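One structure, as structure tokens, below. Some questions next.
Note that one protein chain is taken out, while the other chains of the complex remain in position.
Labels run A and B following the written order; every chain starts at residue 1.
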Amino acid sequence: MSTQDTFDYSAHVPSNAEKFRQRTLPLLIFAAILVAIPLTGPSRTMYTLMHQMGINIVLAMSYNMLLGRAGLLSFGHAVYFGFGGYFAMHVMNWIADGSGIWGGFPVFLLPVLGFGAGALAGAVIGWPSCRRAGTTFAMISLGVAELVASGAFMFDGFFGGEQGISGDRMNGPQMFGLTLGPISQVYWFIAFWTIVGVAGMYAFTRTPLGKLSEATRDNPQRVQFIGYNPQRVRYMVFIFAGGFAGLAGAMSAVNYEIFTPDAFSLGPSGFILIMAYVGGITYFVGPIFGAILLTYMQSMMSDFTDAWLLYLGVLFISIVMFAPRGLAGIVFGFGAGLRGPRPRAFLITWLTHLAGIALMLIGLIVLVEIAVRWSNGYGEAFAPFGLPLAQSNPLSWLLVLLSALAGGALTRRAARMREAQA
Amino acid sequence: MNIKKTAILAAALSVFTLTAATADTIKMAFIDPLSGPFGPSGESAYTSFQLAAEHINAAGGVNGDKVEITGYDNKVNPKESLVQLQKALDDGARYIVQGNGSSVASALIKAVNKYNARNPGHEVLFFNYAAVTPAFTNEMCSFWHFRFDAHADMKMAAITDWIKQNPDIHKVYIIGQDYVFGQAVAKAAVEQLAKKRPDIKIVGNELHPLGKVKDFTPYTQKIISSGADAVITGNWGADMQLLMKAAAESGSSVPYLTFYGGSKGTVAALGAAGVGRLYQVSEGITNLPASPEQYALIEEYKKRFPQYDYYYHRAFNTMAMFKAAAEKAGSVEPIPVAHALEGLSIDQAYGKAIMRASDHQVQQPLYISVVSDDVKYGVDDTKYGWKLVPGGTISLEAAEQPTTCKMKRPT
Partner (left out) sequence: METIVFALVNGVIYGLLLFMLSSGLTLIFSMMGVLNFAHASFYMLGAFFAYTIMGATSFWLALIFAPILVGLIGAAVERYGLRRVHVNGHVAELLFTFGLAYLIEEIVKIVYGKTAVNYRVPSILDFPAVQIYGADLPAYRIFMLFVAMAMLIGLWLLLRRTRAGLIIQAALSHPHMVGHLGHNVPLIFMTVFGIGCALAGLAGVIAGNIFVTDPSMAVQMGPIVFVVVVVGGIGSLEGAFVASLLIGLLQNLAVGINASFADIFGFLGLTSASEVGSITVSSLGPVLPFLLLVLILIFRPQGLMGEREL
């Protein structure tokens, strides 16, 4: 007891320089990167990809407010994304009509309304579902998502039925001289709101509510002892998470100019969950990694291979089984290891592990690609780097087997080395 | 989320792609379902377009340029279609081909309109080969959109004319997919029946979710208990096939008057029960008398793609009209081609096809056919195929419907 009383906390307060380096600087660097990207003269394809990444970054991070920070596993996060997007879509059409007060509303500010709509949906749906945590919460979120997704096809007035609601973003007053017509102008819209979203969510983690949400995740009883109601904490966090998802929804509405009821369904919700988890839910920046990688896989890898979803599944399961702290955990773990007491031994172990994984991956890729071509039945052979690997070629099977075995051996060796070090 | 099969299919399909690199290529993007419940509908059309392109390339291309068609899988989802459209544009496509799903077509028309307004000099055209909601060539009509299939009102007029000649029909049941197309079909049926046969009672007007129903038994039992003498449906793809599977199981003999009875697997689902019972209205059937070249084409298609049958005649019409227009314009650029397409007339295997300038709606003869076991070409690897019903030919002039389109052309 007495030690606590006399403990001097002031020694642990970060200095202003530390605060700047740890809190403000990463955000400034992030913003600088986003500003610098157009200077490289990206192609249309690159713009398309980056817009989707921006949307997914905000979305995955808003999801992590629930899963990572508050410990709430949701299977229905796309619902709030959808409501934010739908409301933005309707407002976009009101702006086009120029009716009433909406005529003077700039399309650029739609994400603010998206935030409001998402937060409102979170407030309505969260009220009954946040009373419980754990599996019950997960099941309610799943039920709500399916309910909204199938119900959306009934109310054509708001959801537009099978073809959804489309609009035109080039209406209303302009902001910053952006017409939002060409794709390079939309970039500034996306970049601006991505930064606002990330900064906003970071600021949220610094508030008492953000701190309390972590406390509620770890030990709801103790939160109750110190006089807070865990249900209310969860509910408040849920509303904010819904709001940021709605913000991402409005970004998507402006980018694609269409929203369909499919946006609410289990598929998109599952993708959000995978993005956040693969990135690493225990880190604030984890979902950014996940969003970038998975968006890239979704848009680019699907051009190279029919089986990209299979690779995604393998990636997700591997993360769940072997690296529950996600990509961010791997990256930061690497950094920490290098700064550790024995960087050399760590690096060797790490490289052995990496080589093992790479070898196993080669085996998997060869196997899957041969299978995909066999399945398509167009008679095309898999030939990486001009090496013909037909399914009749014994070399291909040898390659699959050898690389898998060698990779397995290497990873096991790495594991043993790690144990010896520990 | 998308499958690009260009390389794969091209390698399997064509030896001509080897020479394609030397000439300029005209890039066409085929945005349709290539997987899932509507995958077969998209793929059988895709193979038809590929074969048509291959024939054009073999005959020297379009103004010397080769045609290249790339598939983009949209899963019949409008949002996904716009993502794929963006990719197609990034890949340099100037012609968009789509047909399955009016919900998708509606999104594409709006997107293409906006894209062309924002990117002058890089315009794209949208060739719609099967999305038949009438609005697309009426109130929603666009200079950038051309439809190569008869729209729902035209097809429904053919069906209701047939009902008019059959005084035995007193009760009609309408069933369709719950989206803009199914709603348009139901509306057209109700309006046209009220005009042509006011004595007919509509005993059911049902819309079911698109592509989600796996067992139509409850629906067919409803149809049976309603005592209907005929069923009208605009269903296509898996929704058509499964509806007929349930109808066959329930054992009733109500005739089904359909737009897309030719969807893969539908005739096989009914088997012998389909004879004299399953009707469709289409722009052509393989068992019509035709030229030797047309028969050769039908057989070539079946030989190359044994899992499908020659069904998308309009795919070949689309490509033939595109080629004719490009040659007339002396250019493969979208705007001259679009102007040349307006009013263009070609002789196709089953009559003329004219692209009406006022609304970009193709005008062509329609044929009502019924499943029969006495045919030259069976479908779905059965002996059952489509046979013209007596008086089932609707001439081009008779099939024509007025339009409310006020076309805005670029100046």
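One rule holds for everything that comes next: a contact is a pair of C-beta atoms (placed from the backbone, for glycine too) under 8 Å apart; a residue touches a chain by one contact, two chains touch by 3 or more.
This one's a predicted model, so the numbers in the text were calculated from it and none came from an experiment.
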- Query: So which of the visible chains would the left-out chain be touching?
  - Reply: A, B
- Give the residue, chosen from B:122, B:212 or B:352, that touches the chain omitted from the document. B:212
- Query: Which is it among A:29, A:154, A:203 or A:409 that touches the chain not included here?
  - Reply: A:154
- Message: Going by the contact rule already stated, which one of A:26, A:270, A:337 or A:408 would touch the omitted chain in the full complex?
- Response: A:270
- Task: Among B:167, B:251 or B:390, choose the residue that contacts the chain missing from this document, as touch is defined above.
- Result: B:251
- Kindly note down the residues of subunit A that lie in touch with the hidden chain. 73, 128-129, 131-132, 134-136, 138-140, 142-144, 146-147, 150-151, 154-157, 266-267, 270, 273-274, 277, 306-307, 309-310, 312-314, 316-317, 320-321, 324, 368, 371-372, 375
- Provide the residue numbers of subunit B that touch the chain removed from this figure. 3, 34-37, 39-40, 43, 178, 204, 206-209, 212, 214-215, 217-222, 224-225, 238, 242, 249-252, 265
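Following the convention adopted for this analysis, only the chains that are shown with their structure count from here on.
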- Query: Can you give the whole-Å distance between the Cα centres of subunit A and subunit B?
  - Reply: 39
- Which subunit B residues qualify as touching subunit A in the complex? 1-5, 7-9, 11-12, 77-79, 82-83, 86-87, 89-90, 101-104, 106-107, 110-111, 114, 118-119, 178-180, 209-210
- Item | Contact set on subunit A toward subunit B in their complex | 43-45, 48, 153, 161-164, 166, 168, 170, 181-182, 256-260, 262-263, 298-299, 302-303, 306, 373, 376, 378-380
